[in-house]
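The following block contains the structure, expressed as structure tokens.
Then we have subunit A:
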Amino acid sequence: MTAAASTLALEIPWGVLLGAKVMIILTLLPLTALILGYVFLMKMMAHMQSRLGPMDPGGFHGWFQLIGDGIKFIQKEDVMPADADRRVFALAPMIILISTFVVYAVIPAGPRLVVEDLEVGIFFALAVSSLSVIGVLMAGWASSNKFALLGALRAAGQLIAYELPLVLAVVGVIMQAGTMSLQGIVGAQANGEIFGWGAVGNPFVLTQAVGFVLFLAAAQAELTQTPFDMPVAESELVAGYQVEYTGFRWLFFQMSEYATAFALAGIAATLFLGGWYVPGVEGTAADVLGPLVLFAKIMAISFVIFWVRFTYPRFREDQLQAMAWKYLIPLSLLNILVTGILKVVF
Partner candidate 1 sequence: MLLNQYLILAAVLFCIGVYGVLARRHAVLVLMSVELMLNAVNVNLVAFSVHLREISGQVFALFVITVAAAEVGVGLAIVLLIYRNMASPYLDRVDSMKG
Partner candidate 2 sequence: MGPQNVAFGVIAASMVLAAVRVVTTRNVVHAALYLVVVLGGVAGLYVLLAAEFVAWAQVLIYIGAILVLLLFGIMLTRAPLHASSELDNDQRWAAAIVSLGLVGLLVGLLADTFGRQRVRPAQVFGGGELADSIFNDFLVPFEVVSMLLLAALIGAVVLARRDD
């Protein structure tokens, strides 16, 4: 961003730049949630089920549906159960929202288009997104509702169990790139080569295929999407830890869910698919095309996530945990060791 300004031969004061960054992130968050929700949840799901999905709202293919939902939720009453712990109940969605949205700051969308390229970027993203567990537990406990508590415990158990494959799958990429900065990882993929053939760079999905699959599986679980949607399982726990939330507070949960989907897909795209990089585009052109390329990759990954979501039944809690502990985590440890051995030997 800083340098993007300098290509335009403008010296933007740091404060203005900061404001712009914050505004961009603030608009991106609901926007991405809207796009994912509309494209996948409303339209793709409907077409998979030989339906049309929303058509009336707004006139053209129901584009207004989710915006309308948002405006409606502003008008909804804010109900807190009498037994609830009011402060904790009120703050829980905020924790979840913030834990999502700070992640946006480190995802690069072009060679110079990144809010902050931290040295420990990916580690930062993982650390911050692990905070959502606290928010979930707060919500479930403060609701004073049994469904909510069961849901929160399931959610927390699941989030932590799948946090590990997520974190460990990243290690392989870091080993290959030699840096934790997301911009650096994109660079490593752009400049890398496979067996001396560097035409498309070296997207780590080729060399870290296992890691990519692990990451996607874990991301699916982190997002509590089917088949890992035990915490908010409708047919069992009604709505899990969100059961007592109404109106805007509840909307924040939903928004964070889709924003997290977008962020995780963004991280996956950056780590494994080369991020904003597309062969042959460099310099200022990459700054313009980069966001579009990244967006396309994110949508592709989100498509897979939602495709699985609408296809599979859900696991039972123990099967879900067993899958994490008996398959994904050992596999990701093995992946680290094998990558390490190959890296050291060659």
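The rule is short, and it goes like this: a residue touches a chain if its C-beta (ideal position, glycine included) is under 8 Å from a C-beta of that chain, and two chains touch if they have at least 3 such contacts; residues count from 1.
The candidate set was assembled so that all candidates are chains of the complex that A comes from, given by their letters.
The shown structure was predicted, so the numbers you read here are calculated from the model rather than taken from an experiment.
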Candidate from this complex that touches subunit A, chosen among 1 or 2: 2
Parts of subunit A lying in touch with candidate 2, wherever the complex brings them together: 83-85, 88, 118-120, 123-124, 126-128, 130-131, 133-134, 137-138, 141-142, 144, 149, 153, 156, 160, 163, 167, 180
